[in-house]
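Excluded from the complex is one protein chain; the other protein chains are retained at their positions.
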């Protein structure tokens, strides 16, 4: 049984507390938040949990094996580093940190201390995304051609991060997992419609090897909520619509077939193939529950999490490149290759 | 009664013949196509129309006042110029020509000869697009913030033009009409998935004055057909979904309100506004019928068409810039300002 | 090559002329309509077709092998009988006649003369309905439990027939084909909202053997158009939505499983089963084209049409029972058993 301390009880903290309380191999022993009224909510709902406004107290608590950090991104590095130095395993909210240098420093600290460092890329633990990963990994889709996502709604304007760091981070973490590849270059465009505020609308293109291209459309000012990803392969194609109450993932047996024409070697024929569509049954378990259990298993069994520090780092590198490109109206930013290590489980 | 000759009886030609036959102020007197079997179809359906495989014959026909040209884009300039020189008014399929220099030359020739030169930007004549134009022109939407369109499906691969020239041309012509503004710069990315073929997937961003941004997503390899445009303004927002059988245009009374906080001049407050949505009734007339009639009226009354040569030229300039940017993986291409002249009608 | 004469060139007649003109084994030689302006339309489009305002002339024409009758239902019996007596094969619009006695008389006349008598239950020839029939006939759905259809829109008020004879006739003909069973009793309710006019809204329940139940909801006064049928079986279930541009038929691997509880013979356990959904690819051929060809084949090869006079009779019997029940606010009307004979093809 892994004893978890949760740092930050704002928007996401209550979900962490609930899931770490209910997962079979974890329990929550402590919560810290600087706001007394938030702690009062914890006390009312969970009388057994120790609360404090001082994170140092939580980190010094010997009844805390692991720490889940759900505070603004600008504090992730400091709090994560403190937690690792206190000998705690760490789960960090996404984005992992504000710079890739900080992510790397956390990874090194965790490796030095042999502690688990995981990033909360929640969507990776949904039944839908795991099914998509299976479909791609099995080769059923053929060669991947494109990944195209729209994630727009009338969203909360963030003061500290732009819409890419707030919304595209979800797509980048999903993409990182299902494509199992890292882009060689990124270009992004965007705009702010409130003077002095970060961009509230943005478009990001990522280039991969083998003509794979990815695109992400994010927008805090859309009148309708859209959560739709198209993934095209040479054999089959996927529509993943997270707004659907059921049948979130649809697989289409559609595509093109290319052959040389009989009459001439110069003439290439492109044919169209359309067949059945099917929507596989998905595991509907709550993603955060699955993730909490996976975090505990990695601690207990010594494995590497599916969304480890390297996954967090890769996503931060893409975010950095995107923001850098957006400032230059779409200038191409090249990315170095990344090491990939994935939990065997 | 304007007597029309139609050049090219392939995919779009039959629609031109049908609509010019049925519009109240036009009639079709001649059709030319290089393929005898296509002309046989004309003869069977319209015994009164004169057919020929030689376009020169059609252009020399004194019973032809105006010519509608529906051939591959690479032939538009030559055929258009021949027609103008033969003293015919001209309706050209979109895109107008393969280069902006050619478009400009046609405009000058038409002006010199005092002939009507119109480009078939069909969507401009739909009830939906005209309603959107009215909503924007009336100021009801407030300041325009963004124009964001997705136009994807399992489409026919073109051999001579990329997906931007095939599909984004629709969005660019709609945008040109409803925004009544020309972008200052364009950036585009895309990919080809068939060796030696033009790009089959592309993403285009256009920057305008006053923080207006436009984005177009086009794809010949999508498993599902999407035709959806979001248009955001400071007061209201529009969703235009052309796949809806009815209620194609929805107007949302949603947005943000910005005010300075009472406690501090440094702190800006962003509030959210949500209100009713409504779907205005649209004129459901066939766009091409409306357009055929407008072409004839411009000829009879001497007016400038809504989608005149300058509109065609502006769209070609955007297409040129987009393709140029796409070849350089998103490099920003600046556009010079454009004159705008619109038919008074 | 079967030479067809079409009687009636109103709403549906043009579709018959077009399809019988274009099907590979039929041609249209004559059209009759009492209105000269309608015949003028035929002459303009199809110069080779002989037109007449006198149906007798068409029926006497030796260049007519078969007659397709698309006139108001009240005239079907007289015209159909005249045609059979003139030795013509007959295709009748649905509903076949205004009474089952008339349908029976036509069947007997056709059998006596060894002529093909077919009823235009168009939906039976769509790819969607044929696929549903296959799914049911193959046993994949298990025992059929229910057939539940909604067919509503802002429709044309008919003066001579109620909404059941106008809209439910489609569902009854589909049901008759896919269920391959005849109801033992029918009950219907409905209402007229225009004084002196037939019912514009109606609900029909049909009872079959083995606990199969069918229900049809028809309405001329709905603000939205709905064409949706749910078909439940013990193993799988179907949603057939004719408004979908693609994936009109979806098959759900969902249902209940019933077992006796282990602890007690008195306790029955009901479990729920949910699995994949799939949408089979459908033949998208125009139904009327398929039907025209089938009519000609039955004439040439001597077969019995899929939608023969008996199918027409069964549907009229259900319509009669429904209207009778509706007049008595849902009184149960029992139906006698019906002979079923189906074309081998």
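Chains: A, B and C, in written order; residue numbering restarts at 1 for each.
One rule holds in what follows: a contact is a pair of C-beta atoms (placed from the backbone, for glycine too) under 8 Å apart; a residue touches a chain by one contact, two chains touch by 3 or more.
Just so it is clear, the structure is predicted and the values come from calculations on it, not from any experiment.
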item: Shown chains that the omitted chain touches within the full complex; value: A, B, C
item: Contacting the left-out chain in the complete assembly, out of C:20, C:77, C:125 or C:145; value: C:145
item: Residue in contact with the excluded chain [from C:77, C:123, C:203 or C:295]; value: C:203
item: Contact residue for the chain not shown (choose from B:41, B:256 or B:279); value: B:279
item: Missing-chain contacts mapped onto subunit C; value: 145-146, 148, 150, 152, 154, 157, 185, 187, 189-194, 196-197, 201, 203, 205, 207, 211-213, 215, 217, 219, 221-224, 230, 232, 234, 237-239, 250, 252, 254-256, 258, 268, 270, 272, 274, 277, 325, 328-332
item: Residues of subunit A in contact with the chain not shown; value: 45, 47, 225, 243, 245-246
item: Sites on subunit B contacted by the missing partner chain, in the whole complex; value: 247, 253, 274-281
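In this section, only the chains that are shown with their structure count from here on.
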item: Label of the chain whose CA centroid is most distant from the centroid of subunit B; value: C
item: Between subunit C and subunit A, distance of the C-alpha-averaged centres to the nearest whole Å; value: 53
item: Computed distance of Cα centres, subunit C from subunit B, in Å; value: 42
item: Whole-Å gap between the CA centroids of subunit A and subunit B; value: 39
